[in-house]
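What follows is a short report on a single structure.
Excluded from the complex is one protein chain; the other protein chains are retained at their positions.
Chain nomenclature is as follows: A and B, assigned in order of appearance, with residue numbering initiated at 1 for each chain independently.
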Amino acid sequence: MLLITCPYCGARPEIEFRGGGEAHIARPSDPAAVDDQSWAEYLYYRSNPKGVHAERWLHVHGCGRWFNAVRNTVSDSFEQTYRMGEPRPDATKERR
Amino acid sequence: MASDLSAHSFRLANGGRIDRSRPVRFTFNGRTIDAYAGDTIASALLANGIHLVGRSFKYHRPRGILSHGSDEPNALLDIDRGAGRRDPNNRATVVEALDGLAARSQNHWPSLDFDLGAINDRLAPMFAAGFYYKTFKWPRTFWHRLYEPAIRAMAGLGVAPTESDPDRYTQRNAHCDVLVVGGGPSGLAAALAASESGARVILADEQAELGGTLLHDRISQIDGRAADTWRAETLATIAARPDVIVLPRTTVFGYYNHNHIAMVERVTDHLQAPPAGLPRERLWQVRAKKVILATGAHERPLAFADNDRPGIMLAESVRAYINRYAVAPGRQIVFAGVTGSAYQAAADAKSAGLAVTFVDVRDPTQCGEEVGELRALGVEVLTGHTIIGSVGRKRVAGLIVAPVNGPGDVGAHRTLPCDAIAMSGGWTPAVHLFSQSRGRLQYRDAIDAFVPGASAQSECSAGAANGTYDLAATLDEGWRAGAEAAGTTASRSFAVAPSTRTDSGRARSLPTDRDADRVRAFLDFQNDVTVKDIKLAVREGFQSIEHVKRYTTTGMATDQGKTSNMLALGIVAEALERPVPEVGTTTFRPPFTPVSFGAIVGQARDALFDPIRKAPLHDWAEAQGAVFEPVALWRRARYFPQAGEGMHAAVSRECRAVRSNVGIFDASTLGKIEVVGPDAAEFLNRIYTNAWLKLAPGRCRYGLMLREDGFIFDDGVVARIAEDRFHVTTTTGGAARVLVHMEDYLQTEWSDLKVYLTSTTEQWGVIAVQGPKAREVIEPLVEGIDLSPGMFPHMAVRVGRICSVPTRLFRVSFTGELGYEINVPTGHMRTVWDAIIKQGAPFGITPYGTEAMHALRAERGFIIVGQDTDGTVTPDDAGLGGMVSASKRDFVGKRSLVRPDMLLADRKQLVGLTTADPKLVLDEGAQVVADTKAPIPMKMLGHVTSSYWSDACGHSIALALVSGGRARLGETLHATTPSGFAAVKVVTPVFFDAEGKRVHGGLEHV
Partner (left out) sequence: MSERSAISVSVLGAGATYSLRIAPELVASVREAAGFDLTGSINTAISTGAKIAARLGPDEWLLIGPDGQSNALSDEIGAALAGHFHSLVDVSHRNVGISVAGREASMVLNAGVPIDLGDAAFPAGSATRTVLGKAEIVLMRPDADRVYRVECWRSFAPYVRAFLEETAREFNSQ
């Protein structure tokens, strides 16, 4: 079971959380203006990297906040968690 | 000397940690065994001269006790503690002797002594590696009917109990700074150091007593004290410190992510009369800041012909039985090995008064001064000898050895008579947990073993688990690990005398002059895998150790090859002519040793298996004789049978009451969310497909909610209580996920909206009063709300009081009748319910359950999300295209509705079905086809989603999702039934009151 650092509550066991898939996939501000392919990519296309992955978590059985995390999908280690709306930490962007 | 069959005939006169003042008696295969407190089943059997304890997995060969710990591959017994407390496959070396316990051997018929299955041993050439794969391939139909049952009956270990487990099990979550796994010398030193600075420490050891090898070490002096004295003092010091938990009989079996450790504590199995209330076992889930793995090492057997006979044991185990349990595994013991530790074991056996011979398979030039020392004790030591085989069957009677004169030159055989053999093929650090932690193993050539390399988590290994075998070094390493884990730098060095013999040769398959094809040298005793099997696998082309493992099954038994893996790996490397590290090692997976289902289940059984959420009127419904059904975690009243009524009659009566008079229904399980804030209407406008901005306070609207992919997600009635306050209802099963869905959009996409959401599902109890007489029934009870149709029309909501209790009164209908849903604070629900029942009695008010509710709504063609939809249904598919606002710029799912796939004409659409036979009620889930003569697999057009007997229609009705369904109105299709196809007609999915007038009570018209 992972130990996840909620940006509001600190380190908590995974059982209190719910995963929300890849982070930083912005909902198009005007969906009607988006073509079918772009909309399909928004809905379904995910990067699924081996390595560093930015993803969404909900502390559902805690403070109830959605937040983002950068996790290494190989080691399962969390490099950082940060509040919704904050930019993805740049330091981890290029690392594998 | 006592006869071999008398009690304690092999018990040494002195020594041991057993309590001779506390005799214990248990039975083995019906025979009474005398033991002492402190014995294991294995030590007690050996004390009584019993080695033969089981038959092997595949060949049914007689097997004895190999080891003294949890690595035991052979001595698996069925243990019966009475009163339904029986479980198979217990290691005799781990189970503590207890009065009245009944142990039985396994895997034989008719008896342990005479086992017909032993014919497999004679047929052994047939059962080479991959035998099953090669033999039972064809014909395919024989697999389930013949091969598998026969193989399972023949091979296999114990028999699972069929009775319910009468014991209780609990679980505990714990946190600590330092978890020390293993209470041997390095673990004790680590715990001592870690606890010195006040750190929170948990020290867990799988044995009854902590101490590991110190428990059978009679010679070492640690800092001037006898090993056992040091052990006892150290343990007392550790245990007395605050924030230290010492757990004996606790196996750490799993090392998971982020230092999440699972361990099982055996709480009562060793107690003669456990105090009531204690669980049998407790599963601990520990989150440790640092883990110290002081898990020790496992001794390896030697691979020689017939190395599996009862009486052939591991050398250190022989030492443990003599020193710790005061048991002589034999009176004439031949030690055979390549390790310095075996010399110490032989010396201890000699000083216990037993006849000892030592065979060192190493070349004399590789042996050290231990040879001379042992000879000085009067022991014959043969060096440079190989082992040709053993003699005996149910008990070893001799070891056949021969000098090795040069490569391929084996000299004259000599049989050393004996009643026990103690072998030592080297040591394997117990790196299981380290490997589970995803740390990388590295091969250390000097000890011919894999040791922990780079860590993946916050842990560190110490002592034998780290390949450090010298006692002083082990203690130093443990101390250092403990101090570092606790964040201190205090160093300490332990003085140990005499120094430990740690030298070890490299044993592979031993030279022999016998026909290699006939020699069976066992590696994996539990799965009956021999050197020959490994070599065959390599000859057949398997090169990866992972493949060899799966093909031969070596290391795949319940002992996970603790004793055998390294030797097997060495043999593979030898056969492949590659160095060991290039062959690599297999993956270690939890659990380290088998864990009972009870411990894993813990408290979660019977009433605590899952929370059962009872609706507020549950007790009332139960008293009325209601039949319940589970809906998510809820239990809901399905119908209320009267005397002599079946479900069909009850549901028809309930439906009739609603259509003709009035019915009452507990709808409290509906999800409810209070949506508050100046932007509440805008928020709902974006979440639902339909429009909300213009809904006036005091009005309700049915809302349809999609996921972003355009498929129906949930639905429900939403009431606007005030300009900035909405009362949202969701489906019973959807309450939690709808709230998560809404919070997701609110927090991540539209954080600018001023809206807060609060779950009120359980704040409000909901009483649905439905039927033409509904108004007359409740009117006298309601205060402050004008119920007249003009003032309180369909789809309106009012806040007032009923029976003096605050209410949010909805005029809504899921039945198609005039109806109300009366929301009252849950704690007041029963009062209001009783008053309505009383008030409704003259009108024949009838309680109805979910079944009638379903039938009534299906008559009107109202969908149930999750029943008539399945996550692939769009509003248009469900016939709810009108619910989708064309004018709204955006809402969740809108863009997806115009994706090309969503517009196809052959999408499955919701239609009604009527059966040619009006009495036939179709099965929900029945497939719908056009042509029953079409070849199989025939094209399936869709399936029945809802199906009921309709009392109002006088015939059965069904809803179905059918490809291009709305274009098929009037067509005859066919639905599957248990006895064939039934002809059905496609109709509009509204079966009753097509114009929807009845919700107005027949008094008003839109």
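The working rule: contacts are C-beta pairs under 8 Å (C-beta built on N, C-alpha and C of every residue); 3 or more make two chains touch, one makes a residue touch a chain.
Just so it is clear, the model here is predicted, and its values are computed rather than measured.
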Contact partner of the left-out chain, one of B:678, B:784, B:881 or B:925: B:678
Residue in contact with the excluded chain [from B:587, B:758 or B:872]: B:758
Which residue of B:413, B:613 or B:737 touches the chain not shown here: B:613
Missing-partner contacts on chain B, residue numbers: 168, 170-175, 200, 239, 275-279, 285, 287, 602-604, 607-608, 610-616, 633-634, 674, 676-678, 754, 756, 758-765, 825-828
Missing-chain contacts mapped onto chain A: 1, 8-9, 12-13, 15-16, 61-65
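Note that in this section only the chains that are shown with their structure count from here on.
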Residue ranges of chain A touching chain B (in the complex, touch as defined): 1-3, 13, 18, 20, 27-28, 30-32, 34, 36, 39-40, 43, 56, 58, 60, 64-66, 75-77, 84-85
Chain A contact footprint on chain B (complex, rising order): 173, 256-260, 285, 287, 438, 456, 708-709, 740, 743-744, 747-749, 751, 889-890, 894-896, 899-900
